[in-house]
Structures are given as structure tokens and as C-alpha cells.
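Following: one structure in C-alpha cells, then a few remarks.
Only a single protein chain was left out; the remaining protein chains are all shown in position.
Our next item is chain A:
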Amino acid sequence: MTDKTTAQDIVLRLNRITKRFGSLTANDGISFELRRGEVIALLGENGAGKTTLMNILFGHYTADEGTVEVFGQPLPPGEPGAALAAGVGMVHQHFTLADNMSVLDNILLGTEPLWKLGMGRGAARRKVSDLARDFGLVVDPDARIGSLSVGERQRVEILKALYRDARILILDEPTAVLTPQETDALFETLQKAVAQGLSIIFISHKLHEVMAISQRVLVLRHGKLVGEVATQATDRHKLAEMMVGAEITPPAPREARPGAVLMSLKAVSTAARGNQTGLRAVDLDLRAGQITGLAGVSGNGQGALADLLSGLEVPQSGEMHLAEGETARWTPRAAVAQGVGRIPEDRHKTGTIADFSLTENAVLESYTKPPIARRGWMNWREAEDQTRAIIEKYDVRCPGPEARIRLLSGGNMQKLILGRVFEAAPRIILANQPVRGLDIGAVTYVQEQLIAARDAGAAVLLISEDLDEVLALSDVIHVMSEGRLSPEFARGTKTPAELGVWMAGQGFDDAA
């Protein structure tokens, strides 16, 4: 292909896009071009500026500097409507669907003039079913979004873009919520789209997916475009280094020495609460000196299991045993007293209290007992000393123990939580999505700490929706699907695809 023909093929051009949020430069002079029928991957760590850049392209944000051209025409900034009209479609990481409305209504929203009497639902329905057939996006147009699985919702998001005849499709971390099988189906759909001349920007931080789907990779780091390579001319290791800007050494797994069972669940079921799936006859043994990994698409009962171990939930039926010291009532306080260390899924909402100081947050689980509490009075000096010790030992970067915790980055917040949990010397550690949203440096640190806790004899339950993380860290693996827990699989006995079968729930049916 010569330069002359490619110049005509360019469908999208970003010119020196810069976006600042206060003192943070999220995008720093980023330029690139997208050609017809091309898939480019936008690779970068969390916080590298990928989503911000795409939000500018789609008009959610307005760039401070720089311009966007679609098919040679400048795109007015800050108008999603203009981006849609120009043929740009975006599949957001957090779906933009109204749960209470039907698939068809969600697709039709905003596609017709507002001041029109009546809606062309019949014609729309035909177009949707044609698209669904052509691109392999099967979904019932009359189903309520709230009743669909995550994979189906993503299909609706893609249909929304295709219905508007999008020529450029942006997918923001599309595989984060999918099983390996659903990911394969998505890739097939994308290949069909490319065959029809669509161009795709694929945002991800998963290297093997980037290698599988893209022709070109753009790497973002700290808001800057630090590399652009043809996918064929690179490999996962090189990409990882570009992404992080340094050599990375993932925590080396060492042989586990499993000990006694510290907690055991026998046929435990819990009630479903709101959107949260309950547990269905779950058998689980947590052994000392072992990391038990829990894989599965989020929302399949992991929350209920985490709540159960945290003392926020009690079994509806079945038995739950601790190795020693059974408690009369299983409550959060009893869980802590029994040596359960809890690293909650959402460090902002349940892990910390945003407007409390680091000190106050550090003693949230110990303030009722000596030495923090003395005859009903708080010993703030002791609390602050403990907090300083945590800050030092766990390398929490912060203005000081008196600072409000909301000022900390996610990684530093997580380090404080780690300190709070580990300093209490827990026998059982519940780590629910412990590295979500952290940069690779912090990820490695947290993972090393979990392995160290295991080696010190703790039973660790690692819940993660990132299958790679589960595979890398766990000594034994369970899979959750619709509140059911798979049998225990030893490290290395199951491939990701085999685990995917269980994640999709089929393994349970085959076993039954």
C-alpha cells in the first residue's frame, strides 16, 4: 500500500489532543490516524489516559487543545450527537443503557427527531434483526435490559452503534466483563465489522487480546503516546515494557505449603439481595498457607461469598465452620475477632471513609479494643503511632496521618487498607478484587504482600474477575457461576478455556 492510497483511506485523525484536569495532564499532545478497515489497539495502564482520549473523541469531554477530524471534516468538540452523526460509535466500558427499558427502545433512543408523532418501531425492529444476523449479535429486541446478561448488554451497545451506521467503532475495555467464550464471540463480531469496512479502536490493558485483534498498537503512558508499533512486529513482553516504561517482574510463584483447614463451608446457601446473587449450596475449604483463587464473571455470587466471610451475611442453610472459636453470632465484628482480614472490593465505598483521616481509617477495625481504646476513651496518640508505622512499612505516599484519605490515589489507599488488615495478623484473608484500578507497580506490590501473607501461614481467598490474575497467584482455583461454586482445581490443571466453560455455567451442567 502506498502513502497516496492510505491518505484517502484515513477515516479519523487526532491532532495534538491535550486535556488537563487541574494539575493532572490526562492527555498530552496525542496525535494518531485510523485507516479504513483497520483495528488499532489503545494500550495503557489504568490512568494512562485511554478513556479520557476516547471521551474527547466521542464528545463527552472537550479537549483543551487539539482537533479531531472524521472523514476529513473537523468534528465539533463536546457534542456526542455530532460524533454519532459523523459515524463514530462508542461502546462504553460502563454500559449506557436504561435497565428498565427494552432493547429496542434503548437502540431507538435519540435516533429519530424528538418532535415526531409516533415511532417507526416496525422498520427499526427489522433493521435490528438484520444487523443482529449479519454481525452475530443475537438478542431479543423486546427483552428488558435489566434481564440480560452482561454479554448480551454489550451486544446491545454494539447494535446501538451499528444501527446508526457507525463507520468507526470505539470499544472501551470491552472484554473486562466477559468470559473467554464471550470474548471469542465478540472478536468474531468485530472481524465481521472490519470485513464490512468499519474501523475499530480497541482499548485494553490485556496484552494477549491486543495481540489477537489489532493490526497496530498505540501505547499510552501517563497521558503521552509513547509508542506506535505494528502488531506483527512486536510481542507481549515488548508491549508490557512500553506500557509500564520499565522492566516488569511479576511476582514469582513459590510452592505453597498448605496446612490445616481454617474455614469450611458445607452446602451453604444465602438469600439473594437486590441485584446480588445469593450462594447456592457452596462447599469451600480455606487452608492455611494457601491462596484459593475465585474466578468468575463479576456478579455471579462473589459478592455474597465476600459478605459471608466479612460477617455481613449469614448462611440461610448449610454449615459454616471455623477451625477454632466458633462464635454465637456471625457479625462483622465477630469476623474480625476471629482473625478474618478483609480487603473489600470497593475501597472507596466500603474500604475507607473518604472524609476521615488516615489515622481514623487505619483504626476502623481496632478502635474498640486496647491499646486504641482505654476505658472507653480513644488513645489518639497510639492510633497515630500505629498509622505512622503502617505508612512507613507499606510505603503509603501521603501528606501525613492527619490527611483526609480521599486525597490519596487508589494505590496508596489500598496500601493503607493492606496495612490495616495485615498488621492485625489475620489467619484468613479475604482479598476481593485487591488490584482493581491500580497501576502495575502497585499491583505487583499488593500481590507480593498476599503471597508473603500466605507464606506466613494465612489462608487467602483471592476473588478476581481477571482470570490471568487468578491463574498467576492461586494455588487452587474455584469458579463461580450463578451462585454455584465449582470443585477445587489444583494450579495448572485447567486451561483458561476450560475455566471459561465453568464461568459460563456449562461445567456445572455437564458435571450434574
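Going forward, a residue touches a chain if its C-beta (ideal position, glycine included) is under 8 Å from a C-beta of that chain, and two chains touch if they have at least 3 such contacts; residues count from 1.
What we mean here is this: contacts and distances are computed from a predicted model.
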*Missing subunit (named according to UniProt) among the choices "Putative ABC sugar transporter, inner membrane subunit", "(2Fe-2S)-binding protein", "FeS assembly protein SufB" or "non-specific serine/threonine protein kinase"*: "Putative ABC sugar transporter, inner membrane subunit"
*Can you work out which residue in A:11, A:70 or A:84 touches the chain that's missing from view?*
A:84
*Would you mind spotting which of A:111, A:129 or A:495 touches the chain that isn't drawn?*
A:111
*Residue numbers in chain A that touch the chain omitted from display*: 21-22, 55, 58, 60-62, 79-85, 90, 92, 94, 96-101, 105-106, 108-119, 160
